[in-house]
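One protein chain omitted, others in place.
Now for chain A:
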């Protein structure tokens, strides 16, 4: 979709959304679900990096941690405390899933900031899978744990009786919008940030006077993107924790 647009615009030499194009790495041809593309390659790189960090970091198990170990331990402790604070003691069981989500999104975001890298989490297809997995898990878990009492989530018993049906409709809508907003927030933030980086990079070719300002702008936005990458991973994870808490304790 971005490919045909930039031939006629003429202003920029490249299109800011070209960086999100999915293409095959080996040879030409259609992209199937099993084809190795740049998306799957960068996901694999993220998984390898995570495995290396956690395996090497926890191999020695020293009392005084070295740098790798303290990074691994800090990440683990940070997510553990977050799950414990938000969902309570009985949510700790689901910590491995939430930690996996957090560290995968964090590494995808950070690896996407490398020059020439591909940001896998900027694609709604990727984040939608993550968000729908969370949604299905939480919904099934809610019904398994609480049975039909889980429907009490939609029936606000503290509100006046006349208001409850209206509130129930609003609650049901907001429940089913969850996976949509959950996925679009992450993908939209990442995509917008990277597109802005490219737009500022495009300003650098305008002229000698504009170029230093544009490069300063790129540096500033890059710093902002580092922050956004971490915050969006955090937000995705903490919303997962909130949804999990709703499933475990559905009473309003």
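What we mean here is this: a residue touches a chain if its C-beta (ideal position, glycine included) is under 8 Å from a C-beta of that chain, and two chains touch if they have at least 3 such contacts; residues count from 1.
Operating definition for what follows: contacts and distances are computed from a predicted model.
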Task: Protein name (UniProt record) of the chain left out of view, among "Protein LplC", "ABC transporter permease", "NADH-quinone oxidoreductase subunit M" or "ATP synthase subunit c" - done: "ATP synthase subunit c"
Task: Sole residue of A:51, A:181 or A:251 that reaches the chain not shown, by the stated touch rule - done: A:181
Task: chain A residues that touch the omitted chain in the full complex - done: 1-2, 5, 17, 82, 85-86, 181, 184-185, 188-189, 192, 231, 234-235, 238-239, 242
